[in-house]
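Just one protein chain is left out here, and the rest sit where they should.
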Amino acid sequence: MDSRLKLSFAVTDAPQGTTALPIEIRDLTKRYGSVYALNSVDLDVHSGEFLTLLGPSGSGKTTLLMAIAGFNRPDSGSIRFGEDEVILTPPHKREVGMVFQSYALFPHMNVAENIGFPLKLRGISGAERATRVEEALETIQLSGFGARNIDQLSGGQRQRVALARAFVFGPRILLMDEPLSALDKKLRERMQIELKHLHRKLGVTTVYVTHDQREALTMSDRIAVINDGELVQLDTPEVIYNSPANAFVADFIGESTMLPLTRDDAGALSFRGQKVGDAGTDQSKDWTLVVRPERLFFAGAGAETDDQTIVLKGVMREAVFQGESEMALVAIDDDTEVAVRFGTGGRASPAGGNTGDQVSIGLDRTDVIIIPGGQAA
Amino acid sequence: MARADADGSRSGRHLHEAALKRQHAREQWSILSLVVPATIVIVLIILIPLSWLFYLSFLGDNGGFSLENYHKMTQYKSYYRIFVTTFQVSILTTLACIALGYPLAFFLAQLPPRWAGVFMLAVLLPFWTSLLVRTYAWLVLLQKRGILNEFAMQVGLWETPIKLVHNMTGTLIGMAHIMLPFLILPLYNAMRKIDKDMMHAAANLGANPINAFWRVYFPLSLPGMVAGSLIVFVLCLGFYVTPAVLGGGRVIMVSNQITAILENQFDWGAASALGVVLLVATTFTLYVAARLFRFDAALFGRD
Partner (left out) sequence: MTWWSRPAADTQITHGSRLWLYVLSAIIMLLLVAPTLIVVPMSFSDSQYLEFPPSIWSLRWYEEYLGSAKWMRATATSFQVGFLTMLVATPLGIMAAYALFVSRHRATRAIFLLLITPMIVPVILIAIGTFYAYGRVGMNNTIAGLVLAHSALALPIAIIVITAGLRSYDLSQEQVARSLGATRTKAFFLITLPQIRFSVITAALLSFLTSFDEVIIAIFVSGGANATLTKHMFAALRDYIDPTIAAISTIMVILSSALLLLTQFLGSKGRGN
């Protein structure tokens, strides 16, 4: 691996932000036969923000990105970059930087020629081109790599060259299609931080596609969760994680156990007779309690539900050591198991006990997540 | 993915729908227009002349529609002999190619790729060499005072020169040599794709090497072998040069007869009818094989 790489890009400049453009997507629809890859999608990407399109494979997130880039022609809809309608604009006139999963570096050109390619197309002369390529190389911390061939680069270096090529001509929008998925875990995590720093430095509106929810949570200003060709939820990572809009989002992002709730006539929602929340004005019949394993803890043997805490009793089924944490499975009845995650450090919560022990698990009322609808989204 | 509503009652304003549709159609056509020049060449050289021959084959002496050209084929014994010869030569050549090609392809597929590439030159060199030159080479080798006869007599295999050329033997030798690469190349590609773990697994499960070969390797190599054999067979059906030169007038295949009819009688109807029969036999073989084995991918390199 490239050991000369420092931990992150040097962030010296303040966000420029002046060149960024908002993207306004309205009613975007793409059908393949009778199947909607995109079903009347509306989406606003703010100027200069880092927005992630997150969804399982086949959800339509890549179709959406390709539509923004101009490589996938929707059936109908509108895409505006700032004031300009671009839905009919060919890709080469959209002025959008794009990074592909495969990097798609040109193997018959060296690093400098790759990065200089968009400048050459814009008729920028040799001397100025060389300066700007050198600046871009500096930004991605690969100064002096200009004369190298592509096959002399490591995976992470290729990734950064692809990135430099996408921003060197000053596009106001940057699109990335799972750019880190080909890297190993360690490098990927480092590149996530670097990309975030770079985004802050360039200030360019960025749309990023991934199926990795952790990556989305790490990098994004906002996340757009896509499923079945529809925009399911659009919000900041914190809100998406803490208040998922429905069971699909709750299940897809983070780990969770879903517990069905009962609703009484007054609108009170309870789990096994313990009230956990209110339906409010929502008249939905089915409700689900979403429990994040790391928000659960082992309560003392005598603990009972009170104003602060909901306590569930059960039997310890299994505890699995996973390195940085430990996962316990607690059966609260014959068909329902709840996962509890806790740290393994010296000051972490003590283990609940041995397999077969009676245990009590607690959940703070502030950590309660309630979503309308059944478990199956 | 979401299903489209049956009644199309999806909300939406269908923004730019017509313009997008027009743009899509325009792009599709501009891409497809790139095949136009090639298509024109094929239409001019293949489609129009073949249709013309087809038409001629159904033309009677009086200038009207007639089946007499086809009828003739069932009447004369000479036609029957020609069809028999054609199939005989094609089948024997194909069998010879399998017998010689399978071991060599197997050998090449076992080698490390670098060495396979070197030995592959032995297959590619004849493949790239003019078949006229190769036919000529066999003519020289097999003639009465040729190298083979001289050598055999020196060693004492036979005493007087044997007639090896200007007959069926010579034709088969020459055809097998010319066709061999067409069998080996697809077969080799199929063998290269056979997962080595398959053979390990078979061995691991207790198959002895011979068993493992026949039960596992051979069936997996079969699609490549069938594809190669088919190419050879079909090419043989329409072969002209080698039987004409090495057959010495004694091996008359359909193609040779077509030429003879045109040279001697200038009878376009009869020649065309024979050509149509040849074409039908060829396409029929390919069609049946494609149906049976579903390997047009192996034949045409497309999936």
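Miscellaneous remarks
Order as written gives the chain letters A and B; numbering starts at 1 within each chain.
Convention: a residue touches a chain if its C-beta (ideal position, glycine included) is under 8 Å from a C-beta of that chain, and two chains touch if they have at least 3 such contacts.
Model, not experiment: these values are computed from the prediction.
One of B:28, B:75 or B:265 touches the chain omitted from the figure, and that residue is B:28.
Touching residues on chain B toward the chain that is not drawn are 28, 31-35, 37-39, 41-42, 44-50, 52-53, 56, 100-101, 103-104, 106-108, 110, 117, 119, 121-126, 128-141, 143, 145-147, 177, 180-181, 196, 199-200, 203, 209, 212-213, 234, 237-238, 240-241, 244-245, 254-255, 258-259, 262, 268, 271-272, 275, 278-279, 282-283, 286, 300-302.
Interface residues of chain A facing the missing partner chain: 69-71, 90-98, 100-102, 104-108, 117-118, 121-122, 151, 165-166, 169, 175.
Throughout what follows, only the chains that are shown with their structure count from here on.
The mean-CA centres of chain A and chain B are about 54 angstrom from one another, to the nearest whole unit. Here chain A touches chain B in the complex through residues 26-27, 29, 31, 34-37, 39-40, 58, 60, 73-78, 87-88, 228-230, going by the rule given at the top. If you check the complex, the residues on chain B that touch chain A are 1-4, 10-17, 19-21, 23-24, 27.
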